[in-house]
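Only one protein chain is missing; all other protein chains are in place.
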Amino acid sequence: MLRTSILACLLALSTAVPALAQTMAPSIEQPVTITFYNYNLAAAGLGAEATQKLINEFMAANPNVTVTGVPYGSADGSRIQADLAAGLPVDVVQTVFSDLDFSVTNFGAQALEDIVPAGEIATHLQGMHPNGTKLGVLNGKTYGLAYTFSTPVLFYNADLFRAAGLDPDNPPKTWADVKSAALAVEEKTDAEGFTAGITGPSAVDWLFQGVVRSNNGEVISRDRKTLKFAEPEAIEAVAMLRDLYDAGVYENYDFAGAVDGMASGNLAMYLQTSALQGSLVAGANGNYELRSSTMPRFADKPTRPNNSGSALTIHTTDPLKQRAAWELMKFLTSEHGYTIITSEIGYLPLRPAIVTDPKYLAGWIADHPLVAPNLEQLDRLEPWDPMPGANYRQIVKTMMDAVEMSIFGGADVATTLADAQANAQALMP
Amino acid sequence: MTIDVIARPARARPVTLRRISNRSGLNTAAGHLLMVLLSIFCLFPVYWMLVSSFRPANTLFETSLWPTQPSLDNYTRAVDAIPIARMLINTLVFSAVSTVFQLLTGILAAFAFARWKFPFDKLVYTGVALTWLVPFQVVMIPNYLLIAQMGLLDSVLALILPNIAAALAIMLLAQAMRGFPKEVIEAARMDGASNWRVLWEVLVPNLRGTIASLAILIFISTWNEYFWPLLLSRTAENSVIQIGIQMFMTAEGNQWGPLMAASTLASLPVLVIYVVLQRQVVQSFMKSGIR
Partner (left out) sequence: MAIAAHAPTRLRRISNARWAPWLYLAPALITLVVWIYWPLVDAVRLSFFQWNMLPNSPQVFVGWENYQRIFALPKFWQALRNTGVYVLGLLPLAVLIPLAIAIYTHDLPERSRNIYRAIIFVPMIIAPVVAAAVWRWLLDPAYGLANQAIKGVGLDPVKFLSDPNVAIWTVIAITGWKLMGFSTLILSAANANINPTLIEAARMDGAGKWEIIRDVRLPLLSSTVLFLVVMTILLGAQWSFTYINVLTGGGPLGATTNIYYLLWDFGFSTMSVGWGSASAVILFLGFGVLAFVLFRLIDRYSFHDN
């Protein structure tokens, strides 16, 4: 009797111990501090203010939890790397989607399925757009919940459209339309016709992935083992962009030149993340009419836009901190969280219902029609695939250098991409 | 003719003198013209920064030389967004302390190189010079780990520590000290002055010009330092002004207006310090000229 109960106890313990190590604490009964590495906090302005506001609201609602916001630069994760190396706690991170693979294999991002009770995940994901929740899925597990993200939008200057004899109510739908509209602008006005944030130092490869996919190609195979950006569909997509450049309508801007060109009214069309909206509106205000449309398609193929931006990832292995991190994650991706993110930071709501709900975003959306193409594309949204392995950044750079040479450098598209693909494939794990 | 020739020496002198001064007058005018053009080249972008900081967001891209609707909008936005005063004070402490220490360590090390021949002196000097060639990014994270072990993260002291010695100061001072007349040093030694006193009572006062110039350079380069503070600072309150300026530059476009306002505010203290120290530099030049 005694023996069996001891045995039962031991058995219970032995099963309980791994369970405890895996599953987070059921609730927060004692004060706990977690760190939140966030790149919006590294910039001044609305993003930082809204982020801090959300953090403060969360702490008010959860008095036992203290959230320390740590700013870091999204362009390089060296702060996170350095802090992990120094043994400092890195608990929750706003992770750029292209860094997700590296973050999982190196920074210890935890799969939600491993640490959160299944029922809680299901409850929280209810009401989220299924296209949105799959963005943070890697190898079948959810490592991140989409946090601040957006889709490619074709911004256009309605005044320049009118000056060029184009109909601003009927923006270009295909790449051929883009070309003819841009030609008209170049001919009739002093402005430039078109540019896109496909290449350039801060572009990474997100928009390129969307453009290639919209031509039914891929830059990397679904199992993320083989690079495919030198396959015919991708070559065709790059050749199309090259044709735009050769026709003199695709302006190759320097670094920040495109944003300022658009903001100052010297550029008619700009395909870029909707996250730019704030800067563009500030320049357009009182100068010209800024409008937006969905990304252009290849002839009759439907577009397959993907996202830019970030997901939230949990890195802590402490059960209590995991609970606090999960509560923070839930709060930030709640109806209220996405309302703030959309209206004050300028990204997209992952919960479609709040768009028409007057309690949340309905009023704001009515006042901000520019965000409409974004919402429309949510239904066709596909993930921004992160490159795998330790050399993922070098892979992206090699690929994008070749794309730039092919579009603007006069290099032969097929051979340039094939060379780069061979070089980059050698860097794959 | 002959009379003229004989008479010429007497009159020639003032003529040539006048001719020279005429020509040099022309030269001076041409020189001044060049210098004025150069000055415009140097000053105009700075002027543009100043002017743009007074342009509200929707007239930011206008090309008039003067803001058509001047406003302090950008300044209020900049001051609201980042703790500018705190950041300026931190930067001032960081730069001033780093400057003093770099000068101190530089003066001592330079004296060793200039005063003595000792085993491996060339090698050590080369070693000092070569630190220039070490890319900062490679030492950045190891230094960060060291600072973390010392428990100094997110403090101004952590900013200063790796900056208390630098090759530029050591090398420039060593060069200046080597150029200093040896006889003067020997004379002081004959009078029984120790090396320590020779350094501080003979060399340093005489090299005031070089030291002041160097102080300006060190101060400015520390003031403009960016990578190390970026890695180190975790809160805006413990951060420096360069980080504050960069906070207006994001992947989603730059907030030019507040950026220009913050930059103007960041440049003012350095300008003032330069003007003050510049006078000191000039005075010490004049003193060394009289000697």
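Note that the chains take the letters A and B in the order they are written out, and that residue 1 is the start of every chain.
Just so it is clear, contacts are C-beta pairs under 8 Å (C-beta built on N, C-alpha and C of every residue); 3 or more make two chains touch, one makes a residue touch a chain.
Not measured: the values here are computed from a predicted model.
The hidden chain, counted over the whole complex, makes contact with A, B.
Considering the full assembly, B:Leu130 is the residue among B:Leu33, B:Ala85 or B:Leu130 that touches the omitted chain. Touching the chain that is not shown, out of A:Gln52, A:Thr66 or A:Asn266: A:Asn266 (per the contact rule at the top). Contact with the chain not shown here comes from a single listed residue; of A:Ser180, A:Asn216 or A:Asn423, that residue is A:Asn423.
As for the chain not pictured, it touches subunit B at residues 31-32, 35, 38-39, 41-46, 48-49, 52, 61, 63, 104-106, 108-109, 111-113, 115-116, 118, 121, 124, 126-135, 137-139, 141-143, 146, 161-162, 164-165, 167, 170-172, 175-176, 178-179, 181-182, 195, 209-210, 213, 216-217, 220, 223-224, 226, 242, 245-246, 249, 254, 256, 259-260, 263, 266-267, 270-271, 274-275, 278, 281-282, 285, 288-289. As for the chain not pictured, it touches subunit A at residues 75-78, 81-82, 84-85, 87, 102, 106-107, 190-192, 200-202, 252-257, 260-261, 264, 266-267, 390-391, 393-394, 397-398, 401, 404-405, 408-409, 419-420, 423, 427.
Just so we're on the same page, only the chains that are shown with their structure count from here on.
On the side of subunit B, the complex with subunit A involves touching residues 57-58, 60-61, 78, 81-82, 140-141, 144-145, 148-149, 153, 230-231, 234, 236, 244, 247-256, 258.
Considering their complex, residues 42-45, 47-48, 70-71, 73-75, 78-79, 81-82, 85-88, 202, 256, 259-260, 263-265, 273, 275-276, 278-280, 282-287, 346 of subunit A touch subunit B.
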